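All protein chains but one are shown in place.
We just call them A and B in the order they show up, numbering each chain from 1.
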Amino acid sequence: MKFRSKSFVFIFKEFKHVLRDRRSLFFLMAQPVMMMLLFGFALSNEVKESNIAVIDQSNDLETIKLIDRFEQSKYFHVAERLTNTNEIDRLFRQGRIRLAIIIHSNFANNLNHLNQGQIQIIADGSDPNTASIATSYLSAILRDYQNELLGDKKLPYSIAVETRMLYNPQLKSAFNFVPGVMTLILMLLGAMMTSVSIVREKEQGSMELLLASPINPIRVVISKAIPYLLLAFLNVVIILFIAVFVLNVPIQGSVFLLLMSSLLFISTTLSLGLFISSVTEQQQVAMFISLIGLLMPALVFSGFMFPIENMPKIMQIISNIVPTRWYYAIVRAIMIKGLGLSSIWKECLILAGMTFFFMTLAIKKFKPRLQ
Amino acid sequence: MRPSAFYIMRTILEKEFRQIFRNPTILRMIIVMPIFQLILIPLAADYEIKNINITIVDQDHSSYSRQLLHKIDASKYFIVRTLMPDFEHALNNVEQNVSDLILTIPNHFEQQLIRENKATLQVSADGVNGTKAGLGSAYLSMIINDFNREIRESLVQLPRRSDFPQVEIYSSLWYNPFVRYPLFMVPGILALLVTMVGALMCSLNIVHEKEIGTMEQLNVTPMKKYQFILGKLIPFWILGLLTITLGLVAGFLVYHIVSIGSLWTIYLFSAVYLFAALGVGLLLSTLVDNQLQATLFSFFIMMFFVMMGGLYTPLESMPHWAQILADGNPVSYFIRVLRAIIIKGSTLGDLWKDMRAMIIIAIVLNSLAILNYRKRMG
Partner (left out) sequence: MQEKVIEVQHLTKKFGEFTAVDHISFDVFKGEIFGFLGANGAGKTTAMRILCGLLESSSGSAKVAGYDLKYQSELVKQHIGYMSQKFSLYEDLTVQENIMFFGGLYGIPRMELKEKSSYLVAQLGLGNITNELVGSLPLGWKQKLAFSVAIQHQPKIVFLDEPTGGVDPITRRQFWDMIYEASSKGLTVFVTTHYMDEAEYCHRVSIMVDGRIEALDSPRLLKEQFKAATMDEVFHQLARRAKRNAE
């Protein structure tokens, strides 16, 4: 009974510490909100009003109609109309256009008499993704045009393809980044904040005092982590709230399961933070290790920004030991596919194992300080 | 004994550089960071869609369906994971993240096509990864179209001059014909690195001085505020240029990236950009009390500016209000400019508008920072 209330005092003191640093608190809470809002409202891979140049070497009725179509489309904006190809390189270099379309001479003629009109699309390769998306949109417009030309004539033996998007019929990118933001924030909060908080205590010399007190050192160290556990959990709730009510990204599976697995991941990050704090004496170093050594690879290997299956084999192997990869998979499975414990137990087990592993290491490192 | 400004600056710079080179953390950051990020991220950042897992539900078992299967199998885009008896089982694959696409060939597919002149195939894509789903189904459609054409040609003798007007599309990619993603990512990462040196590291340094109390001591001396500020900015300006150099070297050694455009142009833009980034760092340092806050604040700012700067998603896809913000964001100019110079060979003449914008932003940021510094840290 006595010991219980003593740890409570510790935890309470840690809480006050955390709450006193208003600015840090603000940025910790504002970070996920900012990212969610940005991802939700500002960022996308869509192509909109993309600047293109049209080199019309034909200049007949057909081509004028065609160019009009490009302009009408919301995807493109005809920024330059040229008659020769000399300027294309300059326009690309100046960043004024993303695509150049060359309509070869006698386009209408060829189309009507030879049934073949030629169009060349040149894309700016410095951004390959957008280039390919823009090119495919442009090709779609051209195909539409072609279908209109066909009019009633239908090609015999046509195979129609019906495409359906599962889970995410409108292909909202929100489904991808919400788990990503959660992963990032929890890693930041859990690992960096906890380790910095402990190391700061070490720097000021009061850590020795705490460890020498009659309280179990494990409790001392854990009491430092608890405020951040609660903060992290609060952040999860906020993120999910924004996702569901502001961005209209529903949670398909069990909210309870999602929250529980988030707690599990939070403990993993906390154990990582404890481990970091056990190996360094300076705040700066703790921050450096957390940011560069932990957060960055965590992001890269999680599968959030870059698809894991496209990575070189060795990186795929490394991603297996990165906790964010497993959490990201769990969140996606629950939030988007609505899957249950039966599908994610493996990942949960791995996370639990990692937590245990880092905790043990951290405690081992803290123990000798008693002697 | 009136000290000359030059003498004071020299004294200050000597001290700053000594401290920086004695600090192992900073050195590690300057060297490890670029190497780590430049090597790691472009390796990982391969967005090319390949090895798409497709599960096929063949309920027709006809020669056509087998032909189609064959065709898909032969494609470099797809790995035919399994054949499943029905949609339910195929869906399971998708749930397990084993499959990205499901192609359902319905019963009597071949019969219908031959007798009724048309038939339907169903494609279901795992919409969780929008890009993969979109591109994957597009590729599949392409293959099916091709397959369609082959069937048509085998069944119908079409005249050489087809009765059907067709538009032939030839597309090519300039500057990056082999679609090397590192070429795309490396300039962006370089921009991020330089931003970190300017905004994060410089502000940490200044705040550290605040934390240990030497700032007060300095305020009592004849040292002027502008001298203090310059003493903090100049070393990190140089370090930033060093980082760019390291980054370019790493990019060359690891990815064989050679800048098409002039290196001088790169350095010129970097120099101007660094002023802007350092201005942010200075401004930041006036708003926080300790290093932890500085780290969190600069992380926040960097995330915002970098995300809004077109590192990950294109600027033109942003809504109008966001684009206006991006116009004031130095990072967006820098990323664009770096990509343009390195990949397309743009010159200063091509990019003078961006240079103009960057200079203005740098001046504004630094003025704000200095004003705030005077107000708060006097």
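Keep this in mind: contacts are C-beta pairs under 8 Å (C-beta built on N, C-alpha and C of every residue); 3 or more make two chains touch, one makes a residue touch a chain.
This is a predicted model, so every value here is computed, not measured.
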Contact list for the unshown chain, restricted to visible chains: B
Sole contact to the chain not displayed, among B:Gln19, B:Gln166 or B:Thr347: B:Gln19
Which of B:Ser4, B:Ser63 or B:Ser154 contacts the chain that the document leaves out: B:Ser4
Omitted-chain contact residue, chosen from B:Gln96, B:Asn219 or B:Ser367: B:Asn219
Contacts of chain B with the absent chain, listed as residue ranges: 1-4, 7-8, 10-12, 14-15, 18-19, 22-23, 212-214, 216-223, 378
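We take it that only the chains that are shown with their structure count from here on.
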Computed distance of Cα centres, chain B from chain A, in Å: 12
Chain A partner contacts - residues on chain B that touch it in the complex: 25, 28-29, 32-33, 36-37, 40-41, 43-48, 50-51, 91, 94-97, 113-114, 117-135, 137-138, 140-141, 144-145, 147-148, 151-152, 155-156, 161-177, 179, 181, 183-184, 204, 208, 288-293, 295-297, 299-300, 303-304, 307-308, 312-314, 316-319, 322, 336, 339-340, 343-347, 350-351, 354
Contact set on chain A toward chain B in their complex: 21, 23-24, 27-28, 30-31, 34-35, 38-39, 41-51, 89-90, 92-95, 98, 111-112, 114-132, 135-136, 139, 142-143, 145-146, 149-150, 153, 155-169, 171-173, 175-176, 188, 192, 196, 200, 282-285, 287-288, 291-292, 296-297, 300-301, 305-307, 309-312, 315, 329, 332-333, 336-337, 339, 343
